[in-house]
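Note sheet for the following structure.
Left out: one protein chain. Kept in place: all the others.
For clarity, chains are labelled A, B and C in written order, and residue numbers in each chain start from 1.
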Amino acid sequence: MSVSVRTLFFAAYRDLLGTSALDVALEGQPTVADLVRNLRARGAPFDALPEQPAVAVNRTYAESSELLSSGDEVAFIPPVAGG
Amino acid sequence: MSVSVRTLFFAAYRDLLGTSALDVALEGQPTVADLVRNLRARGAPFDALPEQPAVAVNRTYAESSELLSSGDEVAFIPPVAGG
Amino acid sequence: MIHASVQTSPIVPETVLAQVGSDQDGAVLLFLGMVRNHADGRAVRGMYYDAYEAMAVPVLREIATEASARLGSDRVAVAHRTGDLAIGDISVAIAVSSPHRAEAYEASRYVIEEIKKRLPVWKREHYVDGEEAWVEGTVPPGGGAPPHRASPEAKTDIAAAARGGTP
Partner (left out) sequence: MIHASVQTSPIVPETVLAQVGSDQDGAVLLFLGMVRNHADGRAVRGMYYDAYEAMAVPVLREIATEASARLGSDRVAVAHRTGDLAIGDISVAIAVSSPHRAEAYEASRYVIEEIKKRLPVWKREHYVDGEEAWVEGTVPPGGGAPPHRASPEAKTDIAAAARGGTP
């Protein structure tokens, strides 16, 4: 059984990866940390993502231990600079 | 030789005395404190003025020891409440 | 440029705001003091502001200049109203702008706190029940004690006291 999530990339992360969104399928009961490992394991440019990026699951900041479900929207949040 | 000053009264002081200005002649080398004593010695309602009111001489806050000169404008400043 | 005025005409916030700002500035702060409908739990219907105008203008300018030094910019504008004000009317407007926000907040706050400490302005509250009283104020620097008071919280209304009126 696999879990499909929609990942979003903004600002510097989007520029780094050259994409603003990516669908990712993960095996088992994956956490945010598993998703990050999956992406970073893809080599350049994904390996330039931080090991522990700020992440929001369904538009709320999440810990790296948070479990993911199919259909989740997982956004990688670079350091913010509003105001 | 006497020193003539113009005294001004605002807000609660004006209501107390029923006047907004008074010319006062003082003998010798009078200070602010001498002026206050002169006024308070006049009896009611002047004796309801505080012994050490805030006073401005020529539109600048002054100590009670400040010497007065003829033509000075001496304002009695009740506790302020701007803003 | 520093702006300071004491005026009987209504204060227009846009006008005060337009007196500050610069391409160098990242932060603008506008404070408005308004007449509110209550004071110490009592319903208020309006306020009369009295001023020693010949002194209030230079004192207001002095306060604005001191704030400007803290702000590190000359973009400070302050206007104080006098006369009869209704609920919701603006009694004071303070606009500041500066490259960074911390200084803007500090300078804006400085202006309103100093106004309350030393601007020769007084206000008389008109209550809904028909009574009125001078608002208990702050003794300015160098000043002595205020006149006869029942308690530190009491309203200064020595005229009413002299008449044997309501405390």
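In this section, a residue touches a chain if its C-beta (ideal position, glycine included) is under 8 Å from a C-beta of that chain, and two chains touch if they have at least 3 such contacts.
These numbers come from a predicted model, not from an experiment.
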Visible partners of the omitted chain are A, C
Please identify, in ascending order, the residues of chain C that touch the omitted chain?
-> 13-14, 17, 21, 23-38, 87-88, 97, 99, 101, 104-105, 108-109, 112
Quickly run down the residues of chain A that touch the omitted chain.
-> 8, 10-13, 15-16, 45, 48-56, 59-64, 75, 77-83
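Everything below uses one rule, namely that only the chains that are shown with their structure count from here on.
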Classify the inter-chain contact topology: is it line, ring, star, complete, or other?
-> other
Separation of the C-alpha centres, chain A versus chain C, in whole Å, is 53
So, what's the distance in Å between the C-alpha centres of chain B and chain A?
-> 75
Got the chain A residues that touch at least 2 other chains?
-> none
Which chain C residues reach two or more other chains?
-> none
